[in-house]
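So, chain A:
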Amino acid sequence: MGGLIKSSVAKKFAMALSGLFLVLFLGQHFVINFTSVISPDTFNELSHFMGTNFLVQALLQPILIFGVIFHFVMGFVLEIRNRNARAVNYVSYNGAANSSWMSRNMIWSGLAILAFLALHFYDFWVPELVHKYVQSHPEDATRYYGETIAKFESPVRTGLYVVAFVFLMLHLLHGFSSSFQSIGWNNKYSKGIRNFTVAYAIIIPLGFIFIALFHYINNL
Partner candidate 1 sequence: MKLTLKIWRQENANTKGKMVTYPIDGVEGDMSFLEMLDVLNEELINKGEEPVEFDHDCREGICGACSLQINGEPHGPDKLVTTCQLHMRSFKDGDTIVIEPFRAKAFPVVKDLIVDRSSFDRIQHAGGYISVNTSGNTIDANSIPINKHDADDAFAAATCIGCGACVAACKNASAMLFTSAKVSQYALLPQGQVEAADRVQEMVRQMDEEGFGNCSNTGACEIECPKGISLENIARMNREYMSANTKG
Partner candidate 2 sequence: MSVLDSKIPQGPLKDKWTKHKNDINLVNPANKRNIDVIIIGTGLAGGSAAATLAELGYNVKTFCYQDSPRRAHSIAAQGGINAAKNYQGDGDSNYRLFYDTVKGGDYRSREANVYRLAEVSGNIIDQCVAQGVPFAREYGGLLDNRSFGGVLVSRTFYAKGQTGQQLLLGAYSAMNRQINRGKIQAFNRHEMMDLVIVDGKARGIIARNMVTGEIERHSAHAVVLGSGGYGNVFFLSTNAMGSNVTAAWRAHRRGAYFANPCYTQIHPTCIPVSGEHQSKLTLMSESLRNDGRIWVPKKKEDSIAIREGRKKPTDLSEDERDYYLERRYPAFGNLVPRDVASRAAKERCDAGFGVNKTGEAVFLDFASAIERYGKEKAFTSGHKNPSKAEITKLGKEVVEAKYGNLFQMYQKIVDQNPYETPMMIYPAVHYTMGGLWVDYNLQTTIPGCYAAGEANFSDHGANRLGASALMQGLADGYFVLPYTIGDYLSKDIRTGAISTDSPEFEAAEKEVTERISRLMNASGQHSVDYYHKKLGKIMWNKCGMARNAKGLQEALEEIKELREDFWANVKVTGKTEGKNAELEKAGRVADFLELGELFAKDALHRNESCGGHFREEYQTEEGEALRDDENYKYVAAWEYKGNPRDAQLHKEELDFKNIELKTRSYK
């Protein structure tokens, strides 16, 4: 395995698999968040389940953390290799003639998402850890909704979230369909898959933006 992951193809393969995994996670995250718009109670229930279920906490959460870290570390590794592959840059480089902006700027959209993750962890995960393990509050299955909407009082934070989701959209617009190509999946179904990935890449981030704005406006 050590030798395998060294090769360029295997690196891309791993990058794609971790990306696909994160896309799945994103869908799941979105569904739960969206319940906060429809029904605070359902949101609380689901959040409580995710926050306390042993399997989720002991197994899925570490996998997710590993997936996120792997994806961005590998992203940097690849970016460095790719930059080194061209020692002297072009004076004139017309990338727009042959590729999309999204595909050429995955590192920047990725970095924006990474920065957002820092904010997001500071907003939710850190308080959650403090709540559970530092202050050792007793379990309270009804606190999640209130904590969540409280974050969207600030127009600055809401704005940052919206901007981050736009970057997420750009990242997904290329990354999702690209990962199928990387794992060697290019056949007669590819066009359908591509349409699906584009729809997904637009709808999910728009959905997150909607949720953020919904709570912000409700808070006004």
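Candidate entries met the following condition: all candidates are chains of the complex that A comes from, given by their letters.
Note that a contact is a pair of C-beta atoms (placed from the backbone, for glycine too) under 8 Å apart; a residue touches a chain by one contact, two chains touch by 3 or more; residues count from 1.
What you are looking at is a predicted structure, and each value in this text was computed from that prediction instead of being measured.
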item	value
Pick from 1 or 2, the complex member that touches chain A	1
Interfacial residue positions of chain A with respect to candidate 1 in the complex	4, 6-13, 78, 81-95, 97-100, 103-104, 106, 174, 178, 181-186
